[in-house]
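A single protein chain has been omitted; all remaining protein chains appear in their positions.
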Amino acid sequence: MILFEADGLTKHFPLRKGLFGRSNGAVRAVDGVSFTIEAGRTLGVVGESGCGKSTTAKLVLKLEEPTGGTIRFMGKKLHDLDAAGLREYRKSVQAVFQDPFASLNPRMRVSDIVAEPLITNETLTKGEARQRVARLLELVGLPDRAADLFPHEFSGGQRQRIAIARALALSPKLVVLDEPVSALDVSIRAQILNLLRDLQRDLGLAYLFIAHDLAAVAHMSHSIVVMYLGKVVEFGPAKTVATDPKHPYTQALFAAALPSHPDETREEIILTGEVPSPINPPAGCRFHPRCLHVMPHCSHVVPELQTAHGREVSCHLYDVAR
Amino acid sequence: MSVNAPASSRTAGVTLAWRWASYHSEGLPVIPILILLILGFLAIFAEFVAPHNPEVGTLSLRFRPPAWIAGGSSEYLLGTDHIGRDVLSRLIFGARVSMLVGFLAVLFAGFVGTVLGILAGYIGSWVDQVIMRLTDAWLALPALMFAIFLAAIVGPSEFNIVIILGLVYWTRYARVIRGEVLSLKERDFVRLAIVAGCSKWTIMRRHILPNVLNTAIVLATLMLGVVIVTEAALSFLGVGVPPPKPAWGLMLADGKKGLMAGYWWLTVFPGVCIVLMVLAANLLGDWLRVKLDPQLRQL
Partner (left out) sequence: MSDRPLLELDKLSTHYVTGRGTRTVKAVDEVSITLRAGETLGIVGESGSGKTTLALSILRLLPTAAHIVSGSMHFEGEDLLAKSPGEMRRMRGKRIAMILQDPMASLNPLFTVGDQVAEPVRIHEHTSRRSARERAGSLLRSVKIPAVTQRLREYPHQMSGGMRQRIVGAIAISCEPGLLIADEPTTSLDVTIQAQYLKLLREIQRERGLALIFITHNLGIVAHMCDSVAVMYAGRVVESGPVRRIFNAPAHPYTRALVESIPRLGEGPERLTAIDGHPPDLISLPAGCAFHPRCPQVIDRCRIEAPDTVEVEPDHRARCWVMAPGPRSRA
């Protein structure tokens, strides 16, 4: 069942210059992005700086409003929701962010941090809240007495568990995971990734998993969307996209991923140049200046997202001959 | 096996550097705290500690020098002023005035400034513009002039002085707190509170306020010195605490006339008191700033 659907999602940040703030162009952070997330499954998002994945996360969490396109959650357009509907949305979509040191209010006890979503959205007695918090802490593998402590008394990995417990407080349907293990020590990452998988299996959670560690994303995701300069270049089942990428950028990206063993060799695809700025993206296909398979019309015709080889890809190489 | 660098000079240098550094970062600033505690004690128990009535003097005993100088007596340890009032007792009661006015003014300024700073920083848009332009305009006025102006309008009294000082100095808080709030706003835990559905008032109360308190406290200790000096200046100029109530600034003003005649104790002692209190407050504030800041960053 499709839980979440983004259709042509767009977010432009206007640039202001001059004394009176005349708009002078825009940062086209997200430019017509479409993807779906199925209930209980993980959608991985990969891309490098400027690709728009953080902005996409903020749009999903309604921390930013889109400048175009639609978001449908459980079939209903986000745009059409009234105050009650919006509250329901907030309860259904939660988040875990990258920095375990910044995600928790240093002045609040763990029990208050984890209970905050509960007391904001439901009426509970102190005892009920306490019980719910205890259950949540147990779910993430933290001891009961953690509830009375402050964040600084915990390690990075434990703080991330607290953040996960809080995210689960309202029994959400979708959790946005924005680089959930990047700031953790290597030996702790596997713990947290395993925990997230177990929770998904036990609670039927859907994840939007954003990370720059390609192997971690491939490991955790059921489907993957690859973004470049605000656009989706490839979207499909995780295994397919990771092991047999079709878009030249995806190919370069996964080829650049570091091996897990010295003998693991990959075809070397080294891209030239830098990632251009999202303020003035190249015309036509945004990847064309760096593409090894560039064709003449790539520089003025924007490729559409179309189905090819079992996934969606946005590249003229796969244009069906008309 | 070779050890790094010649041992003795290195260790001596290191120990010295360590002592200095640790006074500034780890050791409690014992002396400033002691000074403030003593002054606080004197302020509270003035009635029991002061040997004489600070407001009534014996005219026949005017201009007596301090006890250790010829002509002085042990009954008036620090001498008497032009009306024959005991300088020591006036200093002790003056501590009460300075501390009371100082603390209350700082609290008032802190409260107003912090609230406005949080509102300006978090809500942004027109609220921010209004408050900031107000702050700019306010700050453009020289504090002392402004205080004198207000004092001249409402008339001198202890209560009025507290209000006036609070009104003059709230802007410093607002500016600093607003800056802090601007960066706090971007922190993940605030974002997560929004995601959890909290209203902006809840966020300001639960997440922003407790995290700016540290800064507000440090600012308060630093402002204490400024406020006390301003109060002294106002009293000196005659628009502060009204006589015959003892205030250090007032004592300076009164004593000024005696300087030429050689009655140095009338100005030196109140001056020393002001310096001590301001120095203690500043050192404490400085230490607090270092002490509280790195914790914040670690968290």
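Quick notes on this one:
Note that the chains take the letters A and B in the order they are written out, and that residue 1 is the start of every chain.
Rule of thumb we're sticking to: a residue touches a chain if its C-beta (ideal position, glycine included) is under 8 Å from a C-beta of that chain, and two chains touch if they have at least 3 such contacts.
Model, not experiment: these values are computed from the prediction.
Set against the missing chain, the residues A:M1, A:A83, A:L258 or A:V320 yield one that touches it, A:L258. Considering the whole complex, the residue from A:N194, A:N280 or A:T307 that touches the absent chain is A:N194.
Across A:T55, A:Q94 or A:Q158, the single residue that touches the chain missing here is A:Q158. By the touch rule set out above, chain A reaches the unshown chain at residues 48-49, 155-158, 185-191, 193-194, 197, 212-216, 218-220, 242-243, 252-264, 268, 270-271, 274-275.
Rule of thumb we're sticking to: only the chains that are shown with their structure count from here on.
Per the touch definition, chain A reaches chain B in the complex via residues 61-63, 87, 90-91, 93-95, 97-99, 101-108, 113, 116-117, 120-121, 151-152, 163, 166, 169-170. Interface residues of chain B, counted against chain A in their complex, comprise 187-189, 191-198, 202, 206-207, 210-211, 296, 298-299.
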